[in-house]
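Input: one structure, supplied below.
The complex appears here minus one protein chain, its other protein chains still in place.
On to chain A.
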Amino acid sequence: MGRLIKAEFRKTLTLNTWWILLIPLVVVSFWMSFAWGNITNDFASYIGSGIARELAASIGLSPDNLPVGLLAISHGVNITQLIPAVFGVFALAGEYNSKTITTTFLTAPNRVSALTAKMISYIAWGALYGLLSFGVAALATVITVDSPGQPSGGQWLGALGGTILAYILVTLFGIGLGAVLNKVVLAVLLVIGYFLIIENVLVLVLWKWASVLGGILPNGTANGIVGGIAAEAFGFNSLNIPGDTGHFDQLGLQLAAGAPGVISWWASALIFAGWTAVFFVGGWLSNQKRDIT
């Protein structure tokens, strides 16, 4: 297995995709967090009024001391989750595209070991992407957010762990989707179109009737891991919203955390792990038997 994992790393490192994708990851993650970091200082003032004040008071927080920095990080790392997803698509569908899958299967003891090696090496890649994305998002947050709004040490660690977990899952999700569709271009377009547009539109349009969608669909749950950590720090998650708060106030607050409809960070992680498993297992099974002609 060690041999095959080494081969997988060589495959990635001998092409340019891995570092080319890092460019938008670093740039977008930084600027998204930078922009939100600037907004959150204002957001803290918004929190200090109306419904938000009640909310904050209900969990015993002074609006001035809310860790709004978490919101900045959450937005930065969530938007760039698209990148490890695209990277994951190339892992297997890309090998079918260039037909290197033939040699990959011919040089592995069997397909289970070839796919397992791929999974393990891409878990490492997902973690690395997550670490980098978190690093630049944290940097932007430290630069922009006033010190009362900075997260506590535990919250920093929680956000880091959540980011890495989310990035690993998203990478595996991309592998699975690519493997099921077996077409690189289609899978990439679908990932970007769905995560960026389709699901967001769906959640907002159907919010009135099915506010649960954002808490269970792939994009919502992927965002909900780090977003949920941020939301929890504010008591924004839907379980804690006081009864007299309207649907749209709740949505607005959760949107601010970058995770509309989020249930909780761990529920999001579990549900998104489920989505990942569906695609990953589907892709795995179809590869186990697929004729390479």
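Heads up, the rule we're going with is that a contact is a pair of C-beta atoms (placed from the backbone, for glycine too) under 8 Å apart; a residue touches a chain by one contact, two chains touch by 3 or more; residues count from 1.
Everything that follows uses one rule, which is that contacts and distances are computed from a predicted model.
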{"item": "Chain not present in the shown complex, as UniProt names it (candidates \"Alpha-D-ribose 1-methylphosphonate 5-phosphate C-P lyase\", \"ABC transmembrane type-1 domain-containing protein\", \"ABC transporter ATP-binding protein\" or \"Stage 0 sporulation protein A homolog\")", "value": "\"ABC transporter ATP-binding protein\""}
{"item": "Touch list for chain A against the chain that is not drawn", "value": "3-4, 6-7, 10-11, 14-16, 98-100, 102-111, 289, 291-293"}
